[in-house]
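Please see the structure below; I have some questions.
Note that this complex is displayed minus one protein chain, with the remaining chains in position.
== subunit A ==
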Amino acid sequence: MRRFADLLERLAFTPARNGKLRLIVDYLREAPDPDRGWGIAAITRDLKLDAVKPALLRSLATERVDAELFALSYDFVGDLAETVALIWPPAPGLPTPMPASDPSLGEVIDTLHAASRREAPQVVERLLDRLGGSERYALLKLVTGGLRVGVSARLAKQALADFGGVDVTEIEELWHGLAPPYQPLFAWLDGDGEKPVSAAAAPFRPVMLAHALGERDLDRMAPGDFVAEWKWDGIRVQAVSEAGGRRLYSRTGDDISGAFPDLVAALDFDAAIDGELLVRRPNGSIATFSDLQQRLNRKTVSAAQLRRYPAHLRAYDLLQADGRDLRPEPFETRRAALEALSARLDPGRFDLSPLLPVESWEDLARLRAAPPDPVIEGVMLKRRDSPYVPGRPKGLWFKWKRDPHVIDAVLMYAQRGHGKRSGYYSDYTFGLWTSDGSLAPVGKAYFGFTDEELEQIDRWVRANTTERFGPVRAVRAEPDHGLVLEVAFEGLARSTRHRSGVAMRFPRISRLRWDKPPGEADTLETLEALLPEPPQGLGSSRSPA
């Protein structure tokens, strides 16, 4: 348990992806079976314990600790599980300090699995008595389902791939047929066993991705070799219905079926479709990304949400149909099969991503500049003969996004960065002018600039500080003295959580406008004009006064 608790501790404080990878790979090398498998399952949240409610932790603790001392401690620490883990006193009658005891993660999980719901509190209590402080924290996060260490399932799979020296797509393909603690997988990765056979019904197939179109790329490409499609601003998904199993996967292989029961119910075919998940408005048009967000990241979904934001799949590609793997076939063959299949699908839930009439790159540029729907974020180019290759193969698929929106905003606050950027003011809050001549903060950006620009901004921030609050500095932001930042962003939505009433999507610094006086920066009104029309019957009452 100690080794696992150490890993969680380090992961929680390690910001960089590569650092996290190394920590997990080292853990996989050091921890024995089945601990390392359980450890991975805990990180990817495939381990469901949820044995104990947080309120119960508090009562376990206050049976042993004075309630007032507990309250003072909780107030200071701010996290219930952490407070209980730190405060947990030895059981009455046991020697202090306790003799060192380090039950294995596997043993702890077996104990918890064996306990009934009624026994769980007592089992947790007895485990707490056997563990040290940081292991107690790990245990409590496991049993309350609150384990968050900033590691995506995708990153954990990458760590498994690095550990075993295999490609991550091999892990992804197998993943949904495996169950913790994944012993056949580790036997294979250790070189002691055969590669497990994918046993899952409706398995995930690693996704093919596009390269961003470079400036010179089109010169070398013949329009006749490619098909063009819109790039829709939804969520890339894979809808699989095979051997009685139906699943909806994100592009990283996370199972998101639970959030979209309406779409899953409509998967009555034997195929694997690659497409874009969108939601519709009541009038049938495609809703914006912010409406789609209402349906994301939920375990369950309410009837009202199903009605208001019905899920829809816009099909791009067909990977498998009636037991046949189509991925080695050229795009055109797969597309023909997709068209044949789509004719049999519920048009209320599915449609085809249309192919665009493009004879020259000028046609394409014209289409890209004026797309017919606000939910389009650019165009895609796919080689007619491209097989479906997992990852981001060179030269087959390209994306050409619309130019992002840009505004000129004024730097208002700068915050010190972490890790590599410790010592630099690297997180910037920027604002726009309001009608009363003051600046309203509209967003935060912390990338988009070069290291050299970071140094310049940092120097400027230090020399122009007006106030300091902990790691944050307010800087001079007056009409004739301040720093103008050109901020690029992908989209805009109304927001009640932002003081300005608008929220930007992916804001980033696109240019430093040392040349521009802050008085000439944009106004909040300019930004509001970029907002999409509010959907009918919704939101109109929330428009700013």
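The rule is simple: a contact is a pair of C-beta atoms (placed from the backbone, for glycine too) under 8 Å apart; a residue touches a chain by one contact, two chains touch by 3 or more; residues count from 1.
As a working rule, contacts and distances are computed from a predicted model.
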The complex's invisible chain, by UniProt name, from "Fe-S cluster assembly protein SufD", "Putative mRNA 3-end processing factor", "Short-chain dehydrogenase" or "ABC transporter permease": "Putative mRNA 3-end processing factor"
Option from A:Leu69, A:Ala212, A:Ala243 or A:Leu530 whose C-beta touches the chain left out: A:Leu69
Touching the absent chain when the full complex is considered, from A:Asp26, A:Asp102 or A:Asp129: A:Asp26
In subunit A, positions touching the absent partner: 6, 10, 12-15, 19, 22-23, 26, 65-66, 68-70, 72-73, 76-79, 82-83, 86-87, 89, 132-134, 416-420, 422-424, 470-471
